[in-house]
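One structure, pasted below without further comment.
Note that one protein chain of the assembly has been removed; the remaining protein chains are unaltered in position.
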Amino acid sequence: MIIDHPLLGPRDAQEFAILGDASLIDRPDWQAEDAAKLFHDYLHLRDNPAGEHRELWFHEQGDRSWLVVTRSTLTHEVLKVELARDVAIARGRDR
Amino acid sequence: MRYSVLQILRQGLTGNRGWKPVWREPEPKRHYDTIVVGGGGHGLATAYYLASAHGLTDVAVLEKGWLGSGNVGRNTTIVRSNYLLPGNEPFYELSMKLWEGLEQDVNYNAMVSQRGIINLYHSDGQRDAAARRGNAMILAGADAVLLDREALQRKCPYLDFDNERFPIKGGLWQPRGGTVRHDAVAWGYARGADRRGVDLIQNCEVTGFDIRNGVCHGVETQRGTIGADRVAVCVAGSSGRVMGYAGLRLPIESHVLQAFVTEGLKPAIPGVITYGAGHFYVSQSDKGGLVFGGDIDGYNSYAQRGNLPMVEDVCEGGMALMPMIGRARVLRMWGGLVDMSMDGSPFIDKTPVEGLYFNGGWNYGGFKATPASGYCYAHLIATGAPHPVAAEMRLDRFERGAAIDEKGVGAQPNLH
Partner (left out) sequence: MSGPFRFDGGPIDRSVSLAFRFDGRSLSGHPGDTLASALLANGVRLVGRSFKYHRPRGVFTAGSEEPSALVELRGGAWREPNTRATVAELFDGLEAFSQNYRGSLRRDLLAVNDLLAPFLSAGFYYKTFMWPKSFWERVYEPVIRASAGLGRLSGEADPDSYDKGFLHCDLLIVGAGPAGLAAALAAGRSGARVILADEDFVMGGRLNAETHEVNGRSGADWAAEAVRELASMNRVRLLPRTTVTGAYDHGVYGALERRTDHLAAANGKPRQVLWRIYSKRAILAAGATERPIAFGGNDRPGVMLAGAVRAYANRFAVGAGQRVGLFTNNDDGWRTAADLARKGVEVAAIIDARDRESVAEVPGARIVMGGRVTATRGRHGLKEVALATGERIGLDCLAVSGGWNPNVHLTCHHGGKPVWRDGIAAFVPGDLPPGMTVAGAAGGAFTTAAALIEGHRAAVEALGELGLPADAGDAPGASDEAANVAPFWHVAESRGRAWLDLQNDVTVKDVVQAHGEGFRSVEHLKRYTTLGMATDQGKTANVGALAIMAEQTGRTIAETGTTMFRPPYTPVPIAAFAGRSRGRDFRPTRLTPSHDWAAERGAVFVEAGAWLRAQWFPRPGETYWRQSVDREVLQTRGSVGICDVTTLGKIDIQGRDAQEFLNRIYANGFATLAVGKVRYGLMLREDGIAYDDGTTARLGENHFVMTTTTVNAVLVFRNMEFARQCLWPGLDVHLISVTEQWAQFAVAGPNSRALLGKIVDPEHDISNEAFPFMACGEVGVCGGAPARLFRISFSGELAYELVVPARYGEALMEALMAAGEEFDAVAYGTEALGVMRIEKGHAAANELNGQTTARMLGMQRMVSKRKDCIGNILSERPEMNREDGLELVGFRPVNRSEELPSGAHFLSIGAEAAMANDEGWMTSVAWSPELGHSIGLGFIRNGHARIGETVRAWDGVRGRDVAVEIVSAHFLDPDGERLRG
């Protein structure tokens, strides 16, 4: 597979480590009333779609960027690659 | 028709024209007591034990493709009960005991072959872990032998003991481990279930559930709605997709696991060998092919195919471990759709929807579990209570903090 790194261009998937579903960016608030349930769901439950899947890839043997790769789990076609940091900020994550 | 030597002689002398179909091809009824969704190994075993152990025969197995087209048809055929944790080991040991009586039970030779499995260790730490595991196995009634280097060398002289990178220091041997002819398991259970009155319905994909007021009343299929008092889902890699029809999210991801077979060779490897310093395990089939595999590719996939890096990684492990296989040629490689769970262990449980049951999360190890999975699932469906050896395999275990994490890598499916 080839991941088109937004900063570095096309890179072999072998350079990356894969974490999984990009929803792992949305870490719950530790002080929420139901934090235990929120963290359980956050860490363990998955949509696991047969189709478009947003997922986290780490360019471990490259520039150490975390990327959000949008990829079809049916065809492996890569539809979009973003810097995870940009995605996180866009989703309201900050400090 | 009962299978026997005499039957073979009789049929052989009459041109093999008298063999009867292994299973019927029935039209689905409008309603069943129990519907098993998924005609792979686990689904067929479940149907078989519902009928044989609990006398429930108003049962249909719905299979979207052909019987046995699940992972029972594309695995590396290894059976073993060399697990570590109390949530797992008694279950897999029950499975092993069921394997040991399977063929006589279903009157089908699935070639259960207990030629042994050896997991190698390469360091003192790995030896300690192997000892801990071996002791856990014996405590659970299984068999385990800790082999030192010399004993292992006598058994497997072809291993690269003095590998310059990761020399082999010994192995944990389970003599009762081995291999089983995988397709025959599906066929044997299918035949056994069919003979007891279970309807096996092929080319019948489930497309939804009939759920009203939190109670499951049946399934929607390509061939219409079929009612049922109990619906038992058993679809491995398709778990996320199918349970999604019921609105449930699971602690499961679907991944691809590649497997490999070489051209046929005269006997070279007697049992199963698992490398401890790389991702590689191998056995030799009765036909002579080396059947081997390694790690999952690591990305979520429903495509049933993998990529070259993992192919190379697996073969590198093989060459580091036993360089005599270098000139054996890989004949075929394929990808299985595996239901990787958050702790690497499975689920056999009720769901929040009444009448809807779930069996899945088998990771890359569902084949060996086939008999116990069917047996315990049937027990749960028939009695309403989990079988004691599967009592830990619950969907709520992560909420309770009771993960069964054999590898100790946490809630990341692609590391299990």
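Labels for the chains are A and B, by order of writing; each one numbers its residues from 1.
What we mean here is this: contacts are C-beta pairs under 8 Å (C-beta built on N, C-alpha and C of every residue); 3 or more make two chains touch, one makes a residue touch a chain.
Values in this document were obtained by computation on a predicted structure and should not be read as measured data.
K.L.:
Looking at B:Tyr32, B:Tyr49, B:Tyr92 or B:Tyr108, which residue reaches the missing chain?
P.N.:
B:Tyr108
K.L.:
Residues on chain B that touch the omitted chain in the whole complex?
P.N.:
3-5, 7-9, 11-13, 15-17, 19-23, 25, 65-69, 73, 86, 89-90, 101, 103-104, 107-115, 122-123, 125, 127-141, 144-146, 158, 160, 163-166, 172, 178, 181, 183-184, 187-188, 202, 262-268, 277-278, 284, 286-288, 303-305, 307-308, 311-312, 314-320, 323-334, 397-403, 405, 407-411
K.L.:
Which parts of chain A are in contact with the chain that was left out?
P.N.:
1-2, 17, 19, 24-25, 27, 30-31, 35-36, 39-40, 43, 56, 58, 60, 64-66, 75-78, 83-85, 87-89, 93-95
Going forward, only the chains that are shown with their structure count from here on.
K.L.:
Which whole number of Å gives the spacing of the CA centres of chain A and chain B?
P.N.:
30
K.L.:
For the complex, give me every residue of chain B touching chain A.
P.N.:
Listed in rising order, the residues are 238-241, 244, 249-254, 298-303, 307, 309, 342, 398-399, 411-414.
K.L.:
Residues of chain A touching chain B in their complex?
P.N.:
So the residues of chain A in touch with chain B come to 1, 12-14, 18-21, 36-37, 40-41, 43-50, 53, 55, 71, 73-76.
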